[in-house]
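All protein chains but one are shown at their positions in the complex.
And now, chain A:
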Amino acid sequence: HLATSLPLPSERDHLRPRIDLIVFMIDIKSKYSLQNVEASLAHVDANFFLGKVCFLVTGVGRVNYCSVETNAIWKLGEVYCSPVLFCELELEGIRVATAQRLLRMLQICAGHIPGVSALSFGTLMRNSADD
């Protein structure tokens, strides 16, 4: 499901399946994008932040056009206890690799991987990022 902001329109509530993972996409070239994500975070139930939320920062390939500070994004990840991924959608290889990572995360969050919970995986991702 793709949405441009939260909360989701209520008229489709009955058609929506259970949500296992929320990926917030931030375009590093647009401050507007970060503001939008920050505003939408307020509408997310606290339970999601136990490993079912992830931040995906796009557009990192174009270094000259960065509008959003990476510090602000790291801080966001810390405050909301969620991992931050960086990618560049314009390059097919990175796009495919990122999709595969997200898919893997989704499998874990949906409980399809025995022995690994969303919370344990989220903690693992955050700890490895600190190195």
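What we mean here is this: contacts are C-beta pairs under 8 Å (C-beta built on N, C-alpha and C of every residue); 3 or more make two chains touch, one makes a residue touch a chain; residues count from 1.
The working rule: contacts and distances are computed from a predicted model.
Per the UniProt record, the chain missing from the shown structure is "CENPN protein", taken from the list "Protoheme IX farnesyltransferase, mitochondrial", "ADIP protein", "CENPN protein" or "DNA repair protein REV1".
For chain A, the residues in touch with the chain missing from this view are 1-5, 8-9, 12, 30, 32-33.
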